[in-house]
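Every protein chain but one is kept in place in this view of the complex.
On to subunit A.
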Amino acid sequence: FFAEEKLVASLASMSTSERIKAIQKMPETMKKKREIRNKVLKEITKKSRHHCTQLSCCTECLQGAVVRFRRFGNSLSEHFHQLWLWHRVLKIIGAEFGTSVLSYFIFLKWLITLNIFSFLINFGFLAVPQFVAAEPNDLSFKGLELITGAGYFQQTVLYYGFYTNATISKIENGPSYHMQLAYIFTVGIYFVICFLILLFSMAKSFWRNFINPQTYSGNASKLLCTWDFNITSEEAVKLKQKNLSTQIKEDLAEVSREVLSYSVRERVVRIGIHLVSWVASLGTAVAACAGVYFLSINNLKLFVKGRKNDLETQAAMLVLPIVTSLLNTSIPFFYSWLGHLERFQIPGQQIYVTIIRNITLKISIVGILCYYWLNVVAASESQCWETLIGQDVYRLVLVDFIFCLLGSFFGEFLQRIIGTTVCVSRGLPEFDIGRNVLDLIYAQTLTWIGILFSPLLPAIQMISFSIVFYVKMVSLRMNCQPPRKVWRTAQMTTYFILLLFFPSFVGVLSVVGVTVWRLKPSEECGPFRGLPSMYAAVAEWVKTLETYTASKWVVWIYHNLITSELFFFILSALVLIITYLYWQIKEGRKTMTKFLRKQIINVRNDKMFLLKQLRELQRAKHSPSAP
(Lines give C-alpha, C1' and ligand atoms only; values in the text may rest on other atoms or scores of the structure.)
Protein backbone atom coordinates (compact mmCIF):
# COMPACT_ATOMS: atom_id res chain seq x y z
CA PHE A 1 0.00 0.00 0.00
CA PHE A 2 2.80 2.40 0.89
CA ALA A 3 4.59 1.58 -2.36
CA GLU A 4 1.46 2.56 -4.23
CA GLU A 5 1.21 5.86 -2.31
CA LYS A 6 4.81 6.63 -3.21
CA LEU A 7 4.13 5.76 -6.85
CA VAL A 8 1.07 8.03 -6.98
CA ALA A 9 3.01 10.89 -5.37
CA SER A 10 5.91 10.56 -7.79
CA LEU A 11 3.59 10.37 -10.80
CA ALA A 12 1.66 13.44 -9.65
CA SER A 13 4.83 15.50 -9.61
CA MET A 14 5.78 14.75 -13.24
CA SER A 15 4.73 16.74 -16.30
CA THR A 16 1.74 15.52 -18.31
CA SER A 17 3.59 13.80 -21.12
CA GLU A 18 6.09 12.16 -18.78
CA ARG A 19 3.25 10.94 -16.60
CA ILE A 20 1.39 9.42 -19.53
CA LYS A 21 4.56 7.68 -20.70
CA ALA A 22 5.22 6.33 -17.21
CA ILE A 23 1.67 4.96 -16.88
CA GLN A 24 1.83 3.36 -20.33
CA LYS A 25 5.08 1.64 -19.42
CA MET A 26 3.82 0.05 -16.19
CA PRO A 27 3.57 -3.74 -16.39
CA GLU A 28 0.13 -3.92 -14.75
CA THR A 29 -3.34 -4.84 -15.93
CA MET A 30 -5.54 -2.16 -17.45
CA LYS A 31 -7.81 -2.05 -14.39
CA LYS A 32 -4.88 -1.34 -12.08
CA LYS A 33 -3.46 1.29 -14.41
CA ARG A 34 -6.82 3.04 -14.59
CA GLU A 35 -7.10 3.06 -10.78
CA ILE A 36 -3.62 4.51 -10.41
CA ARG A 37 -4.36 7.10 -13.09
CA ASN A 38 -7.56 8.20 -11.35
CA LYS A 39 -5.75 8.44 -8.03
CA VAL A 40 -3.00 10.53 -9.64
CA LEU A 41 -5.51 12.88 -11.26
CA LYS A 42 -7.31 13.33 -7.94
CA GLU A 43 -3.98 14.06 -6.27
CA ILE A 44 -3.13 16.66 -8.90
CA THR A 45 -6.44 18.51 -8.57
CA LYS A 46 -6.07 18.39 -4.79
CA LYS A 47 -2.58 19.87 -5.01
CA SER A 48 -3.56 22.60 -7.40
CA ARG A 49 -6.57 23.48 -5.31
CA HIS A 50 -4.32 23.65 -2.25
CA HIS A 51 -1.76 25.96 -3.71
CA CYS A 52 -3.60 28.53 -5.76
CA THR A 53 -7.14 29.07 -4.56
CA GLN A 54 -7.32 32.59 -6.00
CA LEU A 55 -6.25 31.57 -9.46
CA SER A 56 -8.35 28.37 -9.45
CA CYS A 57 -10.64 29.68 -12.16
CA CYS A 58 -7.76 30.57 -14.45
CA THR A 59 -5.84 27.34 -13.93
CA GLU A 60 -8.96 25.27 -14.57
CA CYS A 61 -9.58 27.09 -17.83
CA LEU A 62 -5.93 26.63 -18.74
CA GLN A 63 -6.02 22.94 -17.94
CA GLY A 64 -9.20 22.49 -19.91
CA ALA A 65 -7.63 24.29 -22.85
CA VAL A 66 -4.52 22.13 -22.63
CA VAL A 67 -6.61 18.93 -22.65
CA ARG A 68 -8.65 20.13 -25.63
CA PHE A 69 -5.48 21.08 -27.49
CA ARG A 70 -3.99 17.66 -26.84
CA ARG A 71 -7.13 15.95 -28.12
CA PHE A 72 -7.06 18.12 -31.24
CA GLY A 73 -3.40 17.30 -31.87
CA ASN A 74 -4.07 13.59 -31.45
CA SER A 75 -6.99 13.54 -33.86
CA LEU A 76 -4.98 15.56 -36.39
CA SER A 77 -2.13 13.06 -36.34
CA GLU A 78 -4.67 10.23 -36.64
CA HIS A 79 -6.12 11.74 -39.82
CA PHE A 80 -2.63 12.22 -41.17
CA HIS A 81 -1.78 8.57 -40.52
CA GLN A 82 -4.95 7.49 -42.25
CA LEU A 83 -3.65 8.99 -45.47
CA TRP A 84 -1.17 6.17 -45.73
CA LEU A 85 -2.61 2.90 -46.94
CA TRP A 86 0.59 1.12 -46.08
CA HIS A 87 -0.72 -0.36 -42.87
CA ARG A 88 -2.77 -3.17 -44.40
CA VAL A 89 -0.18 -3.89 -47.07
CA LEU A 90 2.69 -4.08 -44.58
CA LYS A 91 0.63 -6.33 -42.37
CA ILE A 92 0.05 -8.81 -45.19
CA ILE A 93 3.74 -8.88 -46.09
CA GLY A 94 4.82 -9.31 -42.49
CA ALA A 95 2.23 -12.04 -41.98
CA GLU A 96 3.40 -14.20 -44.84
CA PHE A 97 7.13 -13.50 -45.07
CA GLY A 98 8.31 -12.30 -41.67
CA THR A 99 10.15 -9.32 -40.34
CA SER A 100 13.26 -9.49 -42.52
CA VAL A 101 11.47 -9.02 -45.85
CA LEU A 102 9.23 -6.43 -44.15
CA SER A 103 12.31 -4.35 -43.32
CA TYR A 104 12.96 -3.83 -47.06
CA PHE A 105 9.45 -2.45 -47.58
CA ILE A 106 9.68 -0.22 -44.51
CA PHE A 107 12.99 1.17 -45.82
CA LEU A 108 11.35 1.81 -49.21
CA LYS A 109 8.45 3.58 -47.52
CA TRP A 110 10.91 5.78 -45.62
CA LEU A 111 12.67 6.71 -48.87
CA ILE A 112 9.35 7.61 -50.49
CA THR A 113 8.55 9.94 -47.57
CA LEU A 114 12.00 11.55 -47.89
CA ASN A 115 11.45 12.16 -51.59
CA ILE A 116 8.02 13.67 -51.01
CA PHE A 117 9.60 16.07 -48.53
CA SER A 118 12.38 16.97 -51.01
CA PHE A 119 9.87 17.56 -53.77
CA LEU A 120 7.72 19.84 -51.61
CA ILE A 121 10.71 21.96 -50.61
CA ASN A 122 12.07 22.34 -54.12
CA PHE A 123 8.67 22.92 -55.65
CA GLY A 124 7.65 25.50 -53.09
CA PHE A 125 10.83 27.53 -53.02
CA LEU A 126 12.15 27.18 -56.55
CA ALA A 127 9.53 26.09 -59.06
CA VAL A 128 6.61 28.23 -57.89
CA PRO A 129 8.50 31.56 -57.99
CA GLN A 130 9.94 30.57 -61.35
CA PHE A 131 6.45 30.01 -62.74
CA VAL A 132 5.73 33.64 -61.95
CA ALA A 133 8.69 34.82 -64.02
CA ALA A 134 8.59 32.11 -66.68
CA GLU A 135 9.53 32.68 -70.28
CA PRO A 136 7.29 31.12 -72.91
CA ASN A 137 8.27 27.69 -74.18
CA ASP A 138 8.60 27.59 -77.91
CA LEU A 139 9.58 23.97 -78.37
CA SER A 140 7.05 21.36 -79.37
CA PHE A 141 6.17 18.37 -77.27
CA LYS A 142 6.73 14.94 -78.78
CA GLY A 143 6.08 11.83 -76.73
CA LEU A 144 9.71 10.71 -76.67
CA GLU A 145 10.64 13.48 -74.23
CA LEU A 146 9.28 11.46 -71.34
CA ILE A 147 12.16 9.03 -71.67
CA THR A 148 14.96 11.22 -72.98
CA GLY A 149 14.21 14.28 -70.93
CA ALA A 150 15.40 16.53 -73.71
CA GLY A 151 13.44 18.54 -76.23
CA TYR A 152 10.37 20.21 -74.73
CA PHE A 153 11.50 19.65 -71.18
CA GLN A 154 14.66 21.68 -71.67
CA GLN A 155 12.74 24.92 -71.34
CA THR A 156 10.74 23.95 -68.29
CA VAL A 157 11.31 24.17 -64.53
CA LEU A 158 12.63 20.63 -64.66
CA TYR A 159 16.17 21.78 -65.35
CA TYR A 160 18.63 24.24 -63.90
CA GLY A 161 19.00 26.09 -67.18
CA PHE A 162 15.49 27.47 -67.13
CA TYR A 163 15.82 29.34 -63.86
CA THR A 164 16.37 33.05 -64.06
CA ASN A 165 19.12 34.93 -62.30
CA ALA A 166 17.01 37.99 -61.80
CA THR A 167 15.13 39.28 -58.82
CA ILE A 168 11.50 38.40 -59.32
CA SER A 169 8.91 40.95 -58.25
CA LYS A 170 5.36 41.09 -59.52
CA ILE A 171 4.51 44.46 -58.06
CA GLU A 172 6.65 47.54 -58.59
CA ASN A 173 8.67 48.31 -55.42
CA GLY A 174 6.93 45.35 -53.77
CA PRO A 175 8.55 42.36 -52.07
CA SER A 176 11.12 40.76 -54.32
CA TYR A 177 12.42 37.22 -54.56
CA HIS A 178 16.12 36.89 -55.26
CA MET A 179 16.37 33.71 -57.35
CA GLN A 180 20.13 33.24 -57.08
CA LEU A 181 20.15 33.27 -53.30
CA ALA A 182 16.96 31.21 -53.15
CA TYR A 183 18.47 28.50 -55.31
CA ILE A 184 21.70 28.12 -53.39
CA PHE A 185 20.11 28.46 -49.96
CA THR A 186 17.27 26.01 -50.74
CA VAL A 187 19.68 23.34 -51.93
CA GLY A 188 22.07 24.03 -49.05
CA ILE A 189 19.45 23.95 -46.31
CA TYR A 190 17.83 20.87 -47.87
CA PHE A 191 21.10 18.97 -47.64
CA VAL A 192 21.62 20.11 -44.05
CA ILE A 193 18.14 18.84 -43.12
CA CYS A 194 18.83 15.51 -44.87
CA PHE A 195 22.10 15.23 -42.97
CA LEU A 196 20.31 15.76 -39.65
CA ILE A 197 17.52 13.31 -40.54
CA LEU A 198 20.03 10.61 -41.50
CA LEU A 199 22.12 11.28 -38.40
CA PHE A 200 19.12 10.95 -36.08
CA SER A 201 17.85 7.81 -37.84
CA MET A 202 21.27 6.23 -37.51
CA ALA A 203 21.58 7.20 -33.87
CA LYS A 204 18.09 5.90 -33.08
CA SER A 205 18.80 2.67 -34.91
CA PHE A 206 22.06 2.16 -33.03
CA TRP A 207 20.41 2.93 -29.72
CA ARG A 208 17.49 0.57 -30.31
CA ASN A 209 19.48 -2.27 -31.74
CA PHE A 210 22.56 -1.96 -29.66
CA ILE A 211 24.82 -4.52 -31.20
CA ASN A 212 27.28 -6.09 -28.87
CA PRO A 213 29.32 -8.23 -31.24
CA GLN A 214 31.32 -10.11 -28.66
CA THR A 215 28.33 -11.55 -26.83
CA TYR A 216 26.27 -12.66 -29.80
CA SER A 217 26.88 -16.35 -29.40
CA GLY A 218 23.19 -16.52 -29.77
CA ASN A 219 21.84 -19.91 -28.83
CA ALA A 220 19.63 -18.84 -25.97
CA SER A 221 18.40 -15.70 -27.64
CA LYS A 222 17.91 -17.54 -30.92
CA LEU A 223 15.53 -19.84 -29.17
CA LEU A 224 13.63 -17.53 -26.90
CA CYS A 225 13.73 -14.15 -28.58
CA THR A 226 13.42 -14.68 -32.28
CA TRP A 227 10.09 -16.33 -32.76
CA ASP A 228 8.36 -13.99 -35.19
CA PHE A 229 4.91 -13.15 -33.82
CA ASN A 230 4.18 -11.24 -37.01
CA ILE A 231 3.76 -14.40 -39.06
CA THR A 232 0.14 -15.39 -39.15
CA SER A 233 -0.35 -17.67 -42.13
CA GLU A 234 -0.40 -21.38 -41.46
CA GLU A 235 2.09 -22.47 -44.12
CA ALA A 236 4.56 -19.77 -43.10
CA VAL A 237 4.34 -20.84 -39.45
CA LYS A 238 4.89 -24.51 -40.36
CA LEU A 239 7.82 -23.55 -42.58
CA LYS A 240 9.38 -21.47 -39.84
CA GLN A 241 9.00 -24.28 -37.33
CA LYS A 242 10.62 -26.71 -39.72
CA ASN A 243 13.50 -24.29 -40.37
CA LEU A 244 14.04 -23.81 -36.66
CA SER A 245 14.18 -27.54 -35.99
CA THR A 246 16.59 -28.04 -38.92
CA GLN A 247 18.77 -25.24 -37.58
CA ILE A 248 18.80 -26.69 -34.07
CA LYS A 249 19.77 -30.09 -35.41
CA GLU A 250 22.53 -28.50 -37.48
CA ASP A 251 23.77 -26.54 -34.47
CA LEU A 252 23.89 -29.65 -32.32
CA ALA A 253 25.80 -31.48 -35.03
CA GLU A 254 28.13 -28.55 -35.71
CA VAL A 255 29.81 -28.93 -32.35
CA SER A 256 31.65 -31.93 -33.69
CA ARG A 257 32.29 -30.33 -37.08
CA GLU A 258 34.23 -27.35 -35.73
CA VAL A 259 37.12 -29.53 -34.68
CA LEU A 260 37.80 -30.38 -38.32
CA SER A 261 40.89 -28.63 -39.58
CA TYR A 262 42.16 -28.43 -43.09
CA SER A 263 45.49 -29.67 -44.31
CA VAL A 264 48.01 -27.18 -45.63
CA ARG A 265 47.36 -28.07 -49.27
CA GLU A 266 43.60 -27.62 -48.91
CA ARG A 267 44.09 -24.28 -47.20
CA VAL A 268 46.32 -23.01 -50.00
CA VAL A 269 43.75 -24.13 -52.58
CA ARG A 270 40.97 -22.32 -50.69
CA ILE A 271 42.98 -19.09 -50.41
CA GLY A 272 43.79 -19.38 -54.10
CA ILE A 273 40.12 -19.71 -55.01
CA HIS A 274 39.23 -16.69 -52.84
CA LEU A 275 42.00 -14.60 -54.43
CA VAL A 276 40.95 -15.53 -57.95
CA SER A 277 37.31 -14.63 -57.33
CA TRP A 278 38.25 -11.31 -55.75
CA VAL A 279 40.47 -10.49 -58.73
CA ALA A 280 37.64 -11.52 -61.08
CA SER A 281 35.08 -9.34 -59.30
CA LEU A 282 37.35 -6.29 -59.06
CA GLY A 283 38.36 -6.81 -62.68
CA THR A 284 34.75 -6.81 -63.85
CA ALA A 285 34.09 -3.65 -61.86
CA VAL A 286 37.08 -1.89 -63.46
CA ALA A 287 36.06 -3.10 -66.92
CA ALA A 288 32.50 -1.87 -66.37
CA CYS A 289 33.78 1.55 -65.29
CA ALA A 290 36.09 1.84 -68.29
CA GLY A 291 33.21 0.90 -70.60
CA VAL A 292 30.92 3.48 -69.03
CA TYR A 293 33.62 6.17 -69.28
CA PHE A 294 34.35 5.64 -72.97
CA LEU A 295 30.68 5.44 -73.79
CA SER A 296 30.04 8.72 -72.00
CA ILE A 297 32.86 10.51 -73.83
CA ASN A 298 31.22 9.41 -77.09
CA ASN A 299 27.89 10.56 -75.69
CA LEU A 300 29.23 14.04 -75.11
CA LYS A 301 30.40 14.33 -78.73
CA LEU A 302 26.76 13.83 -79.75
CA PHE A 303 25.63 16.88 -77.82
CA VAL A 304 28.42 19.23 -78.71
CA LYS A 305 28.29 18.32 -82.40
CA GLY A 306 24.82 19.48 -83.26
CA ARG A 307 21.32 19.86 -82.01
CA LYS A 308 19.28 17.86 -84.47
CA ASN A 309 16.20 16.69 -82.66
CA ASP A 310 15.54 13.72 -84.87
CA LEU A 311 14.91 10.16 -83.80
CA GLU A 312 18.47 8.96 -84.30
CA THR A 313 20.07 11.43 -81.89
CA GLN A 314 17.31 10.83 -79.39
CA ALA A 315 17.87 7.09 -79.47
CA ALA A 316 21.64 7.53 -79.29
CA MET A 317 21.18 9.52 -76.10
CA LEU A 318 19.66 6.47 -74.44
CA VAL A 319 22.62 4.17 -75.07
CA LEU A 320 24.64 5.32 -72.05
CA PRO A 321 21.88 4.87 -69.44
CA ILE A 322 20.80 1.53 -70.90
CA VAL A 323 24.34 0.14 -70.85
CA THR A 324 24.95 1.46 -67.31
CA SER A 325 21.76 -0.08 -65.97
CA LEU A 326 22.43 -3.32 -67.81
CA LEU A 327 25.87 -3.58 -66.18
CA ASN A 328 24.39 -2.67 -62.81
CA THR A 329 21.73 -5.36 -63.03
CA SER A 330 23.67 -8.24 -64.55
CA ILE A 331 27.03 -8.05 -62.77
CA PRO A 332 25.47 -8.72 -59.30
CA PHE A 333 24.15 -12.04 -60.66
CA PHE A 334 27.70 -12.85 -61.72
CA TYR A 335 28.87 -11.98 -58.20
CA SER A 336 26.33 -14.29 -56.52
CA TRP A 337 27.36 -17.08 -58.89
CA LEU A 338 31.00 -16.47 -57.84
CA GLY A 339 29.90 -16.60 -54.25
CA HIS A 340 28.33 -20.01 -54.79
CA LEU A 341 31.55 -21.26 -56.40
CA GLU A 342 33.76 -20.38 -53.48
CA ARG A 343 32.73 -22.59 -50.65
CA PHE A 344 32.78 -20.41 -47.57
CA GLN A 345 33.28 -21.98 -44.19
CA ILE A 346 30.59 -19.90 -42.53
CA PRO A 347 27.45 -19.45 -44.68
CA GLY A 348 26.88 -15.90 -43.42
CA GLN A 349 30.19 -14.85 -44.96
CA GLN A 350 28.90 -15.43 -48.46
CA ILE A 351 26.13 -12.84 -48.05
CA TYR A 352 28.51 -10.23 -46.67
CA VAL A 353 31.16 -10.77 -49.33
CA THR A 354 28.58 -10.54 -52.12
CA ILE A 355 27.13 -7.35 -50.66
CA ILE A 356 30.60 -5.80 -50.36
CA ARG A 357 31.33 -6.63 -54.00
CA ASN A 358 28.03 -5.12 -55.13
CA ILE A 359 28.70 -1.98 -53.13
CA THR A 360 32.16 -1.63 -54.71
CA LEU A 361 30.67 -1.99 -58.18
CA LYS A 362 27.96 0.59 -57.61
CA ILE A 363 30.29 3.09 -55.93
CA SER A 364 32.79 2.84 -58.79
CA ILE A 365 30.10 3.32 -61.45
CA VAL A 366 28.65 6.37 -59.69
CA GLY A 367 32.16 7.65 -59.09
CA ILE A 368 33.19 7.38 -62.71
CA LEU A 369 29.99 9.08 -63.84
CA CYS A 370 30.57 11.97 -61.41
CA TYR A 371 34.16 12.32 -62.63
CA TYR A 372 32.90 12.45 -66.20
CA TRP A 373 30.24 15.01 -65.36
CA LEU A 374 32.40 17.32 -63.31
CA ASN A 375 35.59 17.16 -65.31
CA VAL A 376 34.52 16.58 -68.87
CA VAL A 377 31.01 17.96 -69.27
CA ALA A 378 31.59 21.06 -67.18
CA ALA A 379 34.67 21.95 -69.20
CA SER A 380 33.13 21.25 -72.59
CA GLU A 381 31.96 23.91 -74.99
CA SER A 382 28.29 23.11 -74.71
CA GLN A 383 25.80 25.88 -74.14
CA CYS A 384 24.42 24.83 -70.78
CA TRP A 385 26.40 22.05 -69.13
CA GLU A 386 24.26 21.93 -66.00
CA THR A 387 21.16 21.11 -67.99
CA LEU A 388 23.14 18.40 -69.82
CA ILE A 389 24.06 16.79 -66.49
CA GLY A 390 20.44 17.14 -65.35
CA GLN A 391 19.23 15.36 -68.46
CA ASP A 392 21.81 12.59 -68.02
CA VAL A 393 20.68 12.01 -64.44
CA TYR A 394 17.02 12.07 -65.49
CA ARG A 395 17.65 9.42 -68.13
CA LEU A 396 19.70 7.28 -65.74
CA VAL A 397 16.98 7.42 -63.08
CA LEU A 398 14.24 6.51 -65.54
CA VAL A 399 16.12 3.65 -67.23
CA ASP A 400 17.19 2.31 -63.83
CA PHE A 401 13.53 2.26 -62.81
CA ILE A 402 12.57 0.34 -65.97
CA PHE A 403 15.39 -2.14 -65.41
CA CYS A 404 14.30 -2.61 -61.80
CA LEU A 405 10.85 -3.65 -63.01
CA LEU A 406 12.38 -5.91 -65.66
CA GLY A 407 14.76 -7.39 -63.09
CA SER A 408 11.80 -8.22 -60.90
CA PHE A 409 10.15 -9.95 -63.83
CA PHE A 410 13.19 -11.95 -64.89
CA GLY A 411 14.65 -12.48 -61.46
CA GLU A 412 11.57 -13.69 -59.68
CA PHE A 413 8.89 -14.64 -62.19
CA LEU A 414 11.13 -16.67 -64.47
CA GLN A 415 12.90 -18.28 -61.56
CA ARG A 416 9.54 -19.41 -60.24
CA ILE A 417 8.63 -20.93 -63.59
CA ILE A 418 11.99 -22.69 -63.74
CA GLY A 419 11.72 -23.78 -60.15
CA THR A 420 8.28 -25.31 -60.51
CA THR A 421 8.39 -26.88 -63.96
CA VAL A 422 11.89 -27.56 -65.25
CA CYS A 423 14.10 -27.90 -62.21
CA VAL A 424 11.81 -28.74 -59.30
CA SER A 425 14.64 -29.28 -56.82
CA ARG A 426 15.35 -25.53 -56.74
CA GLY A 427 11.86 -24.62 -55.58
CA LEU A 428 10.56 -21.09 -55.38
CA PRO A 429 13.11 -18.26 -55.32
CA GLU A 430 13.75 -16.31 -52.15
CA PHE A 431 13.47 -12.54 -52.05
CA ASP A 432 17.05 -11.21 -52.23
CA ILE A 433 16.91 -8.43 -49.65
CA GLY A 434 20.53 -7.30 -49.93
CA ARG A 435 20.53 -6.80 -53.69
CA ASN A 436 17.19 -4.97 -53.67
CA VAL A 437 18.19 -2.59 -50.89
CA LEU A 438 21.43 -1.74 -52.70
CA ASP A 439 19.37 -0.91 -55.81
CA LEU A 440 17.27 1.48 -53.73
CA ILE A 441 20.34 3.16 -52.26
CA TYR A 442 21.85 3.54 -55.77
CA ALA A 443 18.65 5.16 -57.06
CA GLN A 444 18.52 7.55 -54.10
CA THR A 445 22.19 8.50 -54.62
CA LEU A 446 21.44 9.41 -58.24
CA THR A 447 18.48 11.52 -57.13
CA TRP A 448 20.57 13.41 -54.58
CA ILE A 449 23.30 14.11 -57.14
CA GLY A 450 20.70 15.34 -59.59
CA ILE A 451 18.88 17.72 -57.22
CA LEU A 452 21.25 20.58 -57.89
CA PHE A 453 20.85 20.26 -61.66
CA SER A 454 17.22 19.22 -61.88
CA PRO A 455 15.25 20.42 -58.86
CA LEU A 456 12.09 18.45 -59.58
CA LEU A 457 13.84 15.07 -59.84
CA PRO A 458 12.51 13.90 -56.42
CA ALA A 459 8.99 13.98 -57.87
CA ILE A 460 9.97 11.46 -60.52
CA GLN A 461 11.78 9.32 -57.99
CA MET A 462 8.75 9.47 -55.67
CA ILE A 463 6.47 8.12 -58.40
CA SER A 464 8.96 5.46 -59.46
CA PHE A 465 9.52 4.25 -55.88
CA SER A 466 5.76 3.97 -55.32
CA ILE A 467 5.37 1.88 -58.46
CA VAL A 468 8.35 -0.28 -57.43
CA PHE A 469 6.71 -0.82 -54.02
CA TYR A 470 3.56 -2.28 -55.51
CA VAL A 471 5.32 -4.27 -58.21
CA LYS A 472 7.72 -5.83 -55.72
CA MET A 473 4.87 -6.63 -53.37
CA VAL A 474 2.87 -8.37 -56.08
CA SER A 475 5.94 -10.22 -57.33
CA LEU A 476 6.82 -11.27 -53.78
CA ARG A 477 3.42 -12.76 -53.07
CA MET A 478 3.16 -14.49 -56.41
CA ASN A 479 6.65 -15.84 -56.87
CA CYS A 480 8.66 -16.08 -53.68
CA GLN A 481 8.89 -18.17 -50.57
CA PRO A 482 9.79 -16.93 -47.07
CA PRO A 483 13.52 -16.79 -46.28
CA ARG A 484 15.05 -20.01 -45.01
CA LYS A 485 17.93 -18.69 -42.96
CA VAL A 486 17.58 -16.37 -40.03
CA TRP A 487 18.46 -12.91 -41.36
CA ARG A 488 19.65 -10.61 -38.61
CA THR A 489 17.10 -7.92 -39.39
CA ALA A 490 17.97 -5.30 -36.83
CA GLN A 491 21.67 -5.46 -37.55
CA MET A 492 21.14 -5.32 -41.31
CA THR A 493 18.72 -2.36 -41.03
CA THR A 494 21.36 -0.44 -39.12
CA TYR A 495 23.95 -1.32 -41.76
CA PHE A 496 21.61 -0.20 -44.55
CA ILE A 497 21.10 3.22 -42.99
CA LEU A 498 24.85 3.42 -42.38
CA LEU A 499 25.43 2.63 -46.06
CA LEU A 500 22.93 5.27 -47.06
CA PHE A 501 24.76 7.78 -44.94
CA PHE A 502 28.41 7.16 -45.50
CA PRO A 503 29.23 6.26 -49.10
CA SER A 504 26.02 7.61 -50.55
CA PHE A 505 25.23 10.89 -48.78
CA VAL A 506 28.78 11.94 -47.99
CA GLY A 507 29.77 11.21 -51.61
CA VAL A 508 26.89 13.34 -52.84
CA LEU A 509 27.92 16.15 -50.49
CA SER A 510 31.44 16.13 -51.94
CA VAL A 511 30.10 16.23 -55.52
CA VAL A 512 27.79 19.12 -54.67
CA GLY A 513 30.61 20.84 -52.81
CA VAL A 514 32.95 20.63 -55.79
CA THR A 515 30.22 21.89 -58.10
CA VAL A 516 29.31 24.84 -55.93
CA TRP A 517 32.81 25.93 -55.03
CA ARG A 518 35.03 25.11 -57.97
CA LEU A 519 33.12 24.87 -61.21
CA LYS A 520 32.33 27.86 -63.36
CA PRO A 521 28.60 28.10 -64.12
CA SER A 522 27.64 28.44 -67.77
CA GLU A 523 27.41 31.96 -69.18
CA GLU A 524 24.04 31.82 -70.86
CA CYS A 525 21.68 29.90 -68.65
CA GLY A 526 20.69 29.24 -65.07
CA PRO A 527 20.51 31.41 -61.96
CA PHE A 528 24.28 31.78 -61.62
CA ARG A 529 25.15 32.95 -65.12
CA GLY A 530 28.10 35.29 -65.26
CA LEU A 531 29.45 34.52 -61.79
CA PRO A 532 32.89 32.92 -61.33
CA SER A 533 31.39 30.16 -59.16
CA MET A 534 27.99 29.35 -57.64
CA TYR A 535 29.26 30.23 -54.20
CA ALA A 536 30.14 33.72 -55.37
CA ALA A 537 26.43 34.58 -55.12
CA VAL A 538 26.62 34.22 -51.33
CA ALA A 539 29.86 36.17 -51.11
CA GLU A 540 28.34 39.02 -53.12
CA TRP A 541 25.22 39.04 -50.98
CA VAL A 542 27.30 39.32 -47.81
CA LYS A 543 29.19 42.21 -49.38
CA THR A 544 25.90 44.04 -50.04
CA LEU A 545 24.84 43.34 -46.46
CA GLU A 546 27.87 45.21 -45.17
CA THR A 547 26.30 48.48 -46.15
CA TYR A 548 23.33 47.95 -43.80
CA THR A 549 24.12 48.48 -40.12
CA ALA A 550 21.20 46.33 -38.96
CA SER A 551 22.70 43.16 -40.41
CA LYS A 552 26.30 43.64 -39.31
CA TRP A 553 26.01 40.49 -37.12
CA VAL A 554 25.34 38.34 -40.19
CA VAL A 555 28.49 39.70 -41.80
CA TRP A 556 30.45 39.08 -38.60
CA ILE A 557 29.21 35.45 -38.42
CA TYR A 558 30.08 34.93 -42.07
CA HIS A 559 33.62 36.28 -41.82
CA ASN A 560 34.60 34.86 -38.44
CA LEU A 561 32.76 31.56 -38.28
CA ILE A 562 31.86 30.23 -41.68
CA THR A 563 34.88 31.24 -43.70
CA SER A 564 37.51 31.03 -40.97
CA GLU A 565 39.53 27.85 -40.67
CA LEU A 566 40.32 28.42 -36.99
CA PHE A 567 36.67 27.98 -36.04
CA PHE A 568 36.36 24.61 -37.75
CA PHE A 569 39.67 23.48 -36.27
CA ILE A 570 38.47 24.28 -32.74
CA LEU A 571 35.11 22.61 -33.45
CA SER A 572 36.75 19.39 -34.66
CA ALA A 573 39.10 19.33 -31.67
CA LEU A 574 36.11 19.69 -29.30
CA VAL A 575 34.20 16.88 -31.04
CA LEU A 576 37.24 14.58 -30.82
CA ILE A 577 37.73 15.34 -27.12
CA ILE A 578 34.06 14.64 -26.31
CA THR A 579 34.16 11.38 -28.31
CA TYR A 580 37.26 10.28 -26.40
CA LEU A 581 35.63 11.05 -23.05
CA TYR A 582 32.47 9.08 -23.92
CA TRP A 583 34.61 6.16 -25.09
CA GLN A 584 36.46 6.09 -21.78
CA ILE A 585 33.17 6.18 -19.84
CA LYS A 586 31.92 3.23 -21.89
CA GLU A 587 35.07 1.22 -21.17
CA GLY A 588 34.75 1.95 -17.46
CA ARG A 589 31.14 0.80 -17.44
CA LYS A 590 32.04 -2.42 -19.22
CA THR A 591 34.58 -3.31 -16.53
CA MET A 592 32.00 -2.49 -13.87
CA THR A 593 29.42 -4.79 -15.50
CA LYS A 594 31.88 -7.70 -15.56
CA PHE A 595 32.72 -7.16 -11.92
CA LEU A 596 29.07 -6.97 -10.85
CA ARG A 597 28.22 -10.12 -12.77
CA LYS A 598 30.93 -12.03 -10.90
CA GLN A 599 29.55 -10.64 -7.68
CA ILE A 600 26.07 -12.04 -8.40
CA ILE A 601 27.52 -15.53 -8.78
CA ASN A 602 29.57 -15.18 -5.59
CA VAL A 603 26.57 -13.99 -3.56
CA ARG A 604 24.55 -16.93 -4.81
CA ASN A 605 27.31 -19.36 -3.91
CA ASP A 606 27.58 -17.81 -0.44
CA LYS A 607 23.84 -18.16 0.05
CA MET A 608 23.86 -21.84 -0.93
CA PHE A 609 26.86 -22.48 1.36
CA LEU A 610 25.15 -20.82 4.32
CA LEU A 611 21.90 -22.70 3.68
CA LYS A 612 23.83 -25.98 3.64
CA GLN A 613 25.54 -25.11 6.93
CA LEU A 614 22.18 -24.18 8.47
CA ARG A 615 20.64 -27.48 7.41
CA GLU A 616 23.56 -29.46 8.82
CA LEU A 617 23.38 -27.58 12.10
CA GLN A 618 19.65 -28.23 12.35
CA ARG A 619 20.17 -31.91 11.65
CA ALA A 620 22.92 -32.06 14.27
CA LYS A 621 20.64 -30.33 16.77
CA HIS A 622 17.70 -32.69 16.14
CA SER A 623 19.49 -36.06 16.06
CA PRO A 624 21.14 -36.10 19.54
CA SER A 625 17.86 -34.96 21.14
CA ALA A 626 15.94 -37.94 19.73
CA PRO A 627 15.46 -40.37 22.50
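Convention: contacts are C-beta pairs under 8 Å (C-beta built on N, C-alpha and C of every residue); 3 or more make two chains touch, one makes a residue touch a chain; residues count from 1.
Going forward, contacts and distances are computed from a predicted model.
Selecting from "Tctex-type light chain of dynein", "Calcium and integrin-binding family member 3", "RALBP1 associated Eps domain containing 1" or "Prolactin receptor", the unshown chain of this assembly corresponds to "Calcium and integrin-binding family member 3" (UniProt protein name). Among A:230, A:336 or A:466, only A:230 touches the chain left out of the display. When the full complex is taken into account, the listed residue touching the unshown chain is A:242, out of A:6, A:242 or A:267.
Hidden from this view is one chain, which touches subunit A at 20, 23-25, 27, 29-31, 33-34, 37-38, 67, 71-72, 74-79, 82, 87, 90-91, 94-95, 99, 103, 208-212, 215-234, 237-238, 241-242, 244-245, 248-249, 252, 488-491, 597, 600-601, 603-605.
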